[in-house]
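A single protein chain has been omitted; all remaining protein chains appear in their positions.
This part shows subunit A:
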Amino acid sequence: MHSSRIKYLFPLGLFIALFLDGTITQAFAPEMFTPAVAIESRLLLLWLIMAVCYSQAEHILLWAGIAGFFFDLYYTGILGIFVILLPLVVYLTQKTYQFFTGSFIVVLLIYLIDVTLLTLLFYLVNSLIGFTDAGLTTFIARTLGPTLAYNLAMFVILFIPLKSLFEKM
């Protein structure tokens, strides 16, 4: 009974998180994209990491790939970036998490490392295919810092609701 509920709710929440990222970015674009800051909302990753740490959901890696594919398809139009990066980050989290217990601070640190990794790799791929010519310092000051701050805030706000949701299922 318990495992069948997570079977449907996990993918559902995954796609809601995926679309919320875009909608939040659109609705708050005047604040999130200015000359000084560029914030990338990563609720999708938050959902995946919380699922890795606190739920019995199956095939998380596969779902990460599917969500990554839809991210590429719908937002950027360049297939093949998130479809690889997202499962990679989730895989690394799964491997790392075996050595820890799920306290707030541990998951927070894991999540921050994941966000950093994902943002950095996303930047590297984009500069490789000629979609940006921003330097590393610009990237760190304009994108990475604000993105980490925003996602940290989101993590703190959503940690308890998501944890209790996953543990109930």
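Worth a mention:
Basically, a residue touches a chain if its C-beta (ideal position, glycine included) is under 8 Å from a C-beta of that chain, and two chains touch if they have at least 3 such contacts; residues count from 1.
The working rule: contacts and distances are computed from a predicted model.
With the options "Teichoic acid D-alanyltransferase", "Cell shape-determining protein MreC", "ABC transporter permease" or "Chemotaxis protein CheA" in hand, the undepicted chain maps to the protein name "Cell shape-determining protein MreC" (source: UniProt). Touch with the chain that is not drawn comes from one residue among A:25, A:96 or A:116, which is A:25.
Residues touching the missing chain, restricted to subunit A, are 15-16, 19-30, 32-35, 38, 40-42, 69-70, 72-81, 83-84, 122-123, 125-126, 129-134, 138, 142-143 (touch as defined at the top).
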